[in-house]
Structure formats: C-alpha cells, structure tokens
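Missing here is one protein chain; the remaining ones are kept as they sit in the complex.
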Amino acid sequence: MSEKGFEPKIVGFLCYWCSYTAADLAGISRLKYPPNIRIIRVMCSSRVDPVFIIKALLDGADGVLVAGCKPGDCHYQKGNYYARRKVALTKKILESLGLEPERVMLSWVPASEAPKFAEVVKEFTERIRKLGPNPMKERVFV
Amino acid sequence: MALGVIYTGEPEAAIKDFVKLLMKHKDIQGAVIPVKMEREGSYAFVFTKSPEVVDKSSPIAPVMPVQGARVLSKLTKRKPLTKPAVAVLKPCEVRAARELSKINQVCMESFITVSFDCPGVYPTKSFLKNADALEEEFKKGLKGLSVSGVRPLCESCTYFTGEFADFEVQFAGINEVRIIARSQRAEAILKGLGKAEEVEERDKKAIEAVLEARKKAKEALKTEFAEKVSTPEKLLSVLSSCINCHNCRSVCPICFCRECFFDSDSLKTPPHLYLERASRKGGLRFMPDTLLFHLGRMNHMSLSCVSCGTCEDACPNMVPVSRLFALVSERTRAIFDYVPGIDDRPSPFLEYREEELEEYEMPYYEARS
Amino acid sequence: MADKEFTPKVFYALCAWCGSGGSETAGAYWLKYPENVRPFRVMCTGALDSAYVLRALIEGADGVAVSGCHPGDCHYNIGNFRARRRIAVMKEILNTFGIDGDRVWLRWVAHGEGKKLADTATEFTEHIKKKGPSPLKRWDT
Partner (left out) sequence: MAESTVLVYGTNLAGYRAAYTLAKMGYKTVLLNRGSYVDQFKNQALAQLPLDFCWACGHMPQRLFIGLGALQVFYNAEVLSVEGEPGNFTVKVRKRDQYVNNLACTECEACIRACPIEVETENGKRKAIYVIPEIAWENIFMIDEEHCTKCKKCEEVCPTKCLAVERPTEEVELKVGAIILALEYEEPTEEDLEKFAYSHPNVVKNSDLARRSLLTNFVKNSLARPSDGKIAKKIAVIATPQYNDREFESYNTTVSAVYRAYKIKEIYPEAEVVLFMRDFRGYGKGHYRWFERALEKGVRLVRAEDVRVKASEAKKRSKDNPVVVYSEKGKENEESFELVILVTGQKAPSGMEKIAKVFGVEADEHGFCRVKPFTAGETNVDGVYAIGEFTGPKGNPEIVWEGYGAATEIRRFLGDKNFAPSPPPPLRNVSGEPVKVGVFICSCFGEFNRFLDLEALKEKVAKIPGVAHVEIIKGCCTPPTMKDTAEKIKASGVNRVVLAVCTPLQKLLKYRRTVMMAGLNPLLSEFLRLREDVIRVHEDKDKMLEKAYALIYGGVEKVKRAVAEPPPAGKIKSGVIVLGGGAAGLETARLLAERGVQVYLVEKGKELGGLARNLTKDLEGDDIKSHLESLVKAVEENERIKVFKGYELVELEGTAGRYFGMIENKEEGQSVALEAGAIVLATGAQEFKPDGLYGYGETDRVMTQSELERAIAEGKVNAKKVVMIQCVGSRNKARPYCSRVCCSHALKNAIDLAEKGAEVTILYRDLNTYGFKEDYRKIAEEKGVKFIRFDGSNYPKLVSKDPLKIEVETTEGEKLELEADLLALSVGIVPNPDNKKLSELLKFNLDPDGFFDSDANACPFEEAIKRLMKPFELSTKGIFAVGLAHSPRSYTEALLTAKDAAGKILTFITKPQLPPPNAMYVSAVRESKCTGCGMCVTVCPYYARSIDEERKIAVVTPYLCDSCGACLVACPSEAAYLRDARGEMMIPYIDALLV
C-alpha cells in the first residue's frame, strides 16, 4: 500500500478558541510542521458534523483531524463533549465501511500549546503516511 | 441519405468508439455515459474526461436506476458547461431532457446527445437478483430488440429509437451500426472531425415487427391494465401498498421542483383538522393524502410524462406507478395532441386558445323557471 | 346507500370577480339555492390549483363546480382560458379511474348573472344527488 513519495492530504477542523489559536501561535513562533494539513476553522469542535468528516474522506482526503479545547475548557462549556461522541460514532461508521478508523483523529490542543499542535500534526501525518492513500479516492462510485 | 458514420461489430463497441471519437473534437469536453459498477451490481452514469473510463463503460445498460435526464439537469441546472459534453442516453432519457430544457432545467447546448435503438431495461430489483444471467440474455436479445422480462412500460414503448438525439445509433434490423447526425450541430461536428459520410437511412420495415409488438403491448396496457384501475375502489386497492415515501417523485426526471407541493407545509394541517376529516370519512388512513399525492402529481406532470418507468422501479412496494401515469398521460396528452420531449411546443398548460375545449364546459341554454 | 337521505356537499369555486359577483347578485335578488353549497373564493379561475379541487373531492365534497368570467371577460384577460385547460386535464384524469369527471363542472357566470349562478348551484346539486356520494369520501385515501 505505502507508496514512495506518497504525500497524504489531511483536513484539519480546528476550533476557534483553542486549536486554531494554537495553530496561530505555532505560526508566530515559527514552529515547523508538515504542510499536508489543510486547516478549516470552526467555532467549536462540536460544529464538525460527521458528514463533514465523511465527505472529506470520500472526496479525496487521506485523513481528518478534529481538534478542540480540552474537556472542561470548552469556550461553549460542553461542545467538545459532543464532539467526542460524534467522532467516536464516525469512527464506528468508517470501520463498518471497511475504512481504517485511524484516518480520523480527535485531539485536544489548548490555545497556548503551539508545540503540541505541531506535534499532533506531525504525528498524524506520519500515521497516515504509514496507512497509505485513502482507497476511496480512486473509486468512481462513491 | 443523411450524414453519419458506419461501424461494424457490436453496437456497444461502436458507440464507445464513436464517443471517444467525439471527445477528440476541440469543442467537446468529456462524456456522460453509463458504467457498470465495479463489483457485481448495478449501473450508473459517470461524467468523465478520460477515454479509459469510456472503454470501461456500458452505453446500453440493461437497467436504468437513475434517469439520465436528471443527470443532465444536475449538471447544468444552474449554469451551462463551459464546453459541451457527449451524453449517451436512452431514447426516453433524451425525451425527458428535451422536455426539461423547455423549462430551463437542462441546458441542451451543453450536451451532444447520442441515443440508440432501445430494447428496454429490466426492473432493477429483478435484475439485481440475477444480474449475470440477465446480462447475458440482454446481450443476446439486443440486436433484435427482443429481450424478455423487460419492464412493462418498456415493452409498450413506441418511441424506442434515438431519432431525437443529436446522433442516432441504428443497429436493429440491419447488419452494421449506423450513426446518423440528426441535428445541424451534429453534422457540423462530424464535418469538423472529417468523418462525415453519406449514410443510407434505415428502411422503416426493418423495425416494423418490433414496433407492431410494442403497439400491441401498449393496447394491452390501455385495456387490461386500465381495467385493473377502472373504479375508485380498484385504484385504491392498487394504491393500498403505497407508503407515501414519494420515492417515485424523487426519481422522476420530470418532477423538477426543489420541494414538492405534496411534501410542503401546505399539507401539514393542525391536529384538529385531521380529526374533522376522520370524523366525516369514518377514519383516516395514515400516512394520509396518498390519493391526493398521486392524483395531484398527475395533474401537475402527466402532460410532460415521458413514460420512462423510473418511478415504478424505485417503488419499494410494487405500486404500478408508471403504468398509472402512462395510462393517464396517454389521455391527458391526447386533449392537446401533445407528445412531451418530441413536440417543440411548450407544455399545454403554458398556452391556450380562445376557442377550444368547449366540450369541457357545461352549457347553459335554458334558464330554470 | 339511502338515497333519500343523501344531501350532497358541493364545493363551489368562484373567481373573485364574475363568479363571486354572480353569487352576490343571486343574494341581491334573494334567489334560493341549496344550503350545502360551499363557496370557495379564488382570485381567478386560473388561480384554482388542481390540488384544491382534488383536496375537496377527497375530503368530503361530492362535487366541485367552478364558475368564473366568460371567455374574454376575465378580469385578468386570459386566466379562464388557462383554467379551462386545467379542468379538461383534471376531468380526463378522474375519468381514467372511474371517478367520473362529471363531478367537476365548469360554467361561466358573469357578475350580473345571479340567476344563472343560483340555477347552476341547484342544477349541480341535483346532478350530484343522482350520482350519489363521492366515491373518494373514504377512510383509505
């Protein structure tokens, strides 16, 4: 599966208050992380509908990262708890479709922890690189 | 005589070659064509720019789970394509697309349509149960346009040639495959490709037997099937398995609304009105408004119905929707002598004459004392 | 069916100009017609959606009469020509299923023609009385 020169395409849904700010900070701090991630800003990780994740995977993303505030830190008090449930559900759906649930990752990245953000991205990219390209994107019928 | 190209060999191969040829034209981008899904299963339309996908395609698919006109509508409802694409369609799909183009739901300029002698298609459900064997049988019966077990509406379809497309593919009743340009645009494309030949028109007699058989089936539909729904009681028993899912409406190429009136808030009345209705009718079946939906849809759409049969295919409970529609639309269209998809006139509901239809008015020549 | 007991319920769609005018004229002259006629006002016969007629036939009306301006007299010039086409289609559909298109009547009535309107209401009620209750007035529609 794993090809030489395979560059995974990763979609990252980042919550506005924590993870997106962390990504901001990472930029300001000139921290390096892989360029494979395409960031989409959402107000809260709970805004990430499972449909978004599946749509991204069906349309050619190799992995999807959902990142938000730490449990208890959510700007909206309880959004990230819902996000956690949604991601868990999505993983189960992918599993039953025969797609690796590892292609979806949920991570808590607080606003101040820019290095953690860079680390998460690096780690996830590597994980996907190992998994190889998403088999869905080559198929005409999805 | 007409302008065209002649191929030898199997019709499907000829169509694929022809589509690839068209795709080489500088003013054409891509093709919309049915392709068999990868594992055992059904067929679907693919919009592709790649000749390899065309190679894998099945232009004359034995089933029609999605009506091609819906595909064209989806592609061009909002804006035309930057350059036209080739679209390989069954005759009923061409007619539906032409009908839709009159009301701005399909941009015909965006497609070079190719259509062919159609043997009909299997009901999707029975096909899926026994795909391999049926596919084999379909291939065998293709050239003679005699495939047994196709949908009842296909059996009685009398507009089964591709003459209303830009390119008509003829193979039934003749040895070779003749592809004939049926529009000025098509002729220009052939000339542009340097492929235009003078091709002889097929003798009408070559397909006369098929036409006769179809006409007979149509008559039977009009008598035998009509008898099955000839009274309100019979009609309601035919509709008794309808679960109001409105699948028939969602797959219909002609039902172009974004939201159907019969799904809208208009029919969602307050609870006490359900009670009023129940008390005057002795009860109220749920889901309600089944008959209203079907008769209402006939009022809206029977004049434009091309009798493609997709609705019946989509029905989970075997309601003969398409035959009901065909039966009705045969009669309603006759009022205006209108054939959807073939007539260039707009829908009869958009026109009127000052003097007509007096037989539908109630005269009043004598006052009551 | 106890025929003697049967008083049909008639749904009478009237355009806002001539049809309604006709019924006002009938009122002005104190012309009597059966009580079970339910007037239903639309702006123009051309604005009478087929769904309304069907709804009435299914939900309790035994017949539907439609009256609007005479051809050429339409307040909106041509609305009644379009209405005529719609009603023709409707009747054909009903006939196909033996529901009887004759349960739907189209008759032009001008503003002044109060007698014609009252006559129509009476005549249509009698006509429907002969036909019996609407076969669509059932619980399983």
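Order of writing sets the labels: A, B and C. Residues in every chain begin at 1.
As a working rule, a contact is a pair of C-beta atoms (placed from the backbone, for glycine too) under 8 Å apart; a residue touches a chain by one contact, two chains touch by 3 or more.
All values reported here derive from a predicted model rather than from experimental measurement.
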item: Partner chains on view for the chain not depicted; value: B, C
item: Contact with the hidden chain (one of C:S23, C:T96 or C:T125); value: C:S23
item: Touching residues on chain B - with respect to the absent chain; value: 77-78, 103-105, 255-261, 264-270, 272-273, 276-277, 280, 300-301, 346-347, 349-350, 354, 364-367, 369
item: Residue numbers in chain C that touch the chain omitted from display; value: 9, 11, 16-18, 20-21, 23-36, 38-40, 42-44, 46-52, 55-56, 59-61, 70-79, 81-82, 86, 110-116, 118-119
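Simple rule for what comes next: only the chains that are shown with their structure count from here on.
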item: Between chain A and chain B, centroid-to-centroid distance (C-alpha), Å; value: 44
item: Mean-CA-position distance for chain C and chain B (Å); value: 35
item: Where chain A and chain C are represented by their mean Cα positions, the distance between them in whole Å; value: 64
item: Chain B to chain C touching residues, read off their complex; value: 226, 229-236, 240, 261-262, 277-278, 280-285, 288-292, 295-296, 298-300, 302-303, 327-328, 331-332, 334-336, 348-349, 352-357, 360-364, 367-368
item: Chain C residues within the chain B interface of the complex; value: 50-51, 54-55, 58-60, 71-72, 78, 81-82, 84-99, 105-108, 115-116, 119-120, 122-123, 135-141
